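Apart from one protein chain that is not included, each protein chain of the complex appears where it belongs.
Order as written gives the chain letters A and B; numbering starts at 1 within each chain.
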Amino acid sequence: MTDLALRRAPADRERMLGLLQDYGVYAGVTVLILANIAFTPHFVSAENFRTQAVQVAPVLIVALGMALAIGSEGVDLSVGSVMALATSLVSLYLGYGPWIALIVAMLGGAAVGLASGSLIAHIGVQPIVATLALMVAVRGIALVMLPQLKDVRDPGMATLGSGDLLGIPYLVLIAAALALLVGFTVRRTTFGRQLLAIGDSRPAAQLAGLPVRRVLILVYICSGVLAAIAGVLATARLQASDPTSLGNLMELSAITAVVVGGTPLSGGRIRVGGTVAGAVLIQLLTATLIKHDLPPSWTQIAQAVVIVLAVYAARERGKR
Amino acid sequence: MTTVQARENTSSPAEEEPHGAARAERLSALAQQHGALVTLMLVVAVASFGFDTFLTGDNLENMAVSSAFLAVVALGMTFVIVTGGIDLSVGSLFALGGVLAAWGSQYGTPVALLLPLAVCGLIGLVNGLLIARARLAPFIVTLAAMLAARGILLSITDEGSTTYLVDEKSFFARLGQDKLLGVGVPVWITVALFVLGAIVLRRSRFGQYVYAVGGNEDAAALMGAPVARTKIAVYTLSGLCAGLAGALNAAWLVSGVTILGTGMELEAISAVVIGGTLLTGGFGFISGSLVGVLLLKVIQNVINQIGSLDSAYQQVVSGSFLAVVVIAQTWLGRRRRML
Partner (left out) sequence: MLSVSSLTKTFPGARALDGVDFAARPGEVHALIGENGAGKSTLIKVLTGVYQPDEGEIVFGGEPVRFATPLAAQHAGISTIYQEVNLVPLMSVARNLFLGREPRGRLGLIDFRRMHREADAALRSLGLRIDVRRPLRELGVGAQQMVALARAVSVDARVVVMDEPTSSLEPREVRTLFGVIRMLKERGIAVVYVSHRLDELYEVCDTVTVLRDGKLVHTGRIADLDRLRLVSLMLGREMSEVRSEGLTKFSGDHEAGGEPVLDARELTVRHVLHEVSVQLRPGEVVGLGGLLGSGRSETAKAIAGALPPDSGTVVVAGAAVRTGSTPAAIRAGISLLPEDRKAEGIVPGLSVRENIALAALPGLSRFGLVDDARVDRIVDTFIKRLRIKTSGPYQKVGELSGGNQQKVLLARWLAMRPKVLLLDEPTRGIDVGAKAEVQRLIDELADEGLGVLLISSDMEELIEGSDRVVVLKDGAVVAELTGDDVTEDRLLHAIAAEGGDHD
């Protein structure tokens, strides 16, 4: 009956919205870069690019995990707290060497993901609610482990935080590698394809015999591990563990990056490239406002507006 | 305190329906309604035995006042959650309300009260419009509002560097400081608001709509409930409550502290859910939220009294509590669907 409707050419308005959702973020980044080149003094400098890239790296890594969760028609609000947990774990286990500390932090993130994934997949709690509960509890656990700010003095961590390879900071290299890895996972692995099918149509995926629960749990584990890595990197960059404030509002930045990058909140589609661009866009927006002596408060308001617009555009398009 | 909605009597014999299942059902409903209260009484009992300092007038007074502000926020949140929504912007609105009240207090008490109510109510209204009319997901909209409100707060305080003070002798300051019959005015105001809120949710037609929208939105629309208007109203109400709580808090502290309110939305949600309100909407009660707030604050107080424990345990406890309650609710909900 609706075959014809489906075959009908999409209306112009819808095509516009589609283009906006798919490529708007790249256009936005381009415009911001051009505008900055034209109007911002000292914008085009290796030092500046380096600063921007280093700042965007942790957000991007968290956003990659968030993209997986959103692609499965869920969301992970616990990412900021997982970063805090990671920073606490790192400073506690640094005595055993940076690698052990890193692994412990990642295991911590995986455990949180396992918990939220199980709540969602097995008990059937809504993703928002499950990850909200963990957001509260995990921040608390992080603070119990490490009640206050602590300096991290470790040569390994220092190298990780501020070293570079051929002029490119490690942080940026790691973020780029993870972006490629997540992109590869989404495109080329069984897990990635099953994840998209589940996000697009859970009943169909279930009837096709996909291991829905296992895939969902794995999604939140991935998100937890990525957030933990971001937490470790942020710790390395700041040379300090601060579980009180590290990762605050990170869930919002990550969701913004993902949604602005063209991944719909309704699931079934993940745009890794768009997510990278989305993270860069937010960073550039902040940087631009700061460089022009506009107060940081404006960036928060601007980010709020951008995210509502992005969700609104995606919604209008999803109506069909 | 607010026994307004003591549960309707279910003792009359029912002709319909099976028995074991219905009884289990009623037990679980009972657990959901009074579980928090029983827990609260247990914790209070244990704490009174365990710590000499617990049942002192000062400590109780302190707990009551510090509960009051969160309670007012949780009051608005209860309405939102009963409609099946969520409001993550209340923490920022609480802080914004405090700053606006402190700034406005130089022009007199009416400005100090009305300005935060107007601004926070307006933000709540915008939340409601985006959620009900543009049909965007509540958590995204209110998360954005949380950010925007924090931004507004920073921009009116020179990026947080200015703290507006309230004249300690002003009537507004006395709203926060004075005592009536030995109890702080904010506590009285909170109690009054809860009685009012309970009556509205339980006894007004609007309250019925709130339950109906959360219980089954499509059915509510078919039965003629004004779904969109109800949603807009609850988010506006939540904004108003957060703004008022912020203003009272500013009067109490005699200043508009800019760094307040972070994480308060989570505390409020935890309190509401622990108090027996279903996060999926359609079921809940005002008095439960008050019990939830008290429970959180008493636990916090106990943790503070145990010198060796860090206050961070508070978050672990409330997070775990939240998780347990949510699991139980989902479970019970699923069993009910199967009946």
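We take it that a contact is a pair of C-beta atoms (placed from the backbone, for glycine too) under 8 Å apart; a residue touches a chain by one contact, two chains touch by 3 or more.
All values reported here derive from a predicted model rather than from experimental measurement.
Novice: Kindly name the visible chains that come into contact with the excluded chain.
Specialist: Contacts of the unshown chain, counting the full complex: A, B.
Novice: Which one, A:Val104, A:Ala121, A:Ala197 or A:Val258, makes contact with the chain that was left out?
Specialist: A:Ala197
Novice: Of A:Arg139, A:Arg237 or A:Arg269, which one is in contact with the hidden chain?
Specialist: Answering carefully, the residue with contact to the hidden chain is A:Arg269.
Novice: Among B:Ala225, B:Met264, B:Ile299 or B:Val326, which one touches the chain that has been omitted from the display?
Specialist: B:Ala225
Novice: Per the definition of touch given earlier, which of B:Gln208, B:Thr262 or B:Gln305 contacts the omitted chain?
Specialist: B:Gln208
Novice: What is the set of subunit A residues that contact the non-displayed chain in the whole complex?
Specialist: Answer for subunit A: residues 1-8, 188-191, 193-194, 196-197, 200-201, 203-211, 268-269 touch the chain left out.
Novice: Contacts of subunit B with the missing chain: which residues?
Specialist: So the residues of subunit B touching the missing chain come out as 8-10, 12-17, 22, 25, 29, 199, 203-205, 208-209, 211-212, 215-216, 218-225, 278, 282-283, 336, 339.
Operating definition for what follows: only the chains that are shown with their structure count from here on.
Novice: Over in the complex, which subunit B residues touch subunit A? Could you list them?
Specialist: Per the touch definition, subunit B meets subunit A at residues 86, 130, 134-137, 139-141, 143-148, 150-155, 159, 262-263, 266, 269-270, 279-280, 310, 312-320, 322-323, 326-327, 330-331, 334.
Novice: Sort out for me which residues of subunit A touch subunit B in the complex.
Specialist: It comes out as residues 75, 77, 119, 123-126, 128-130, 132-144, 147, 248-249, 251-252, 255, 259, 265, 295-301, 303-305, 307-308, 311-312, 315.
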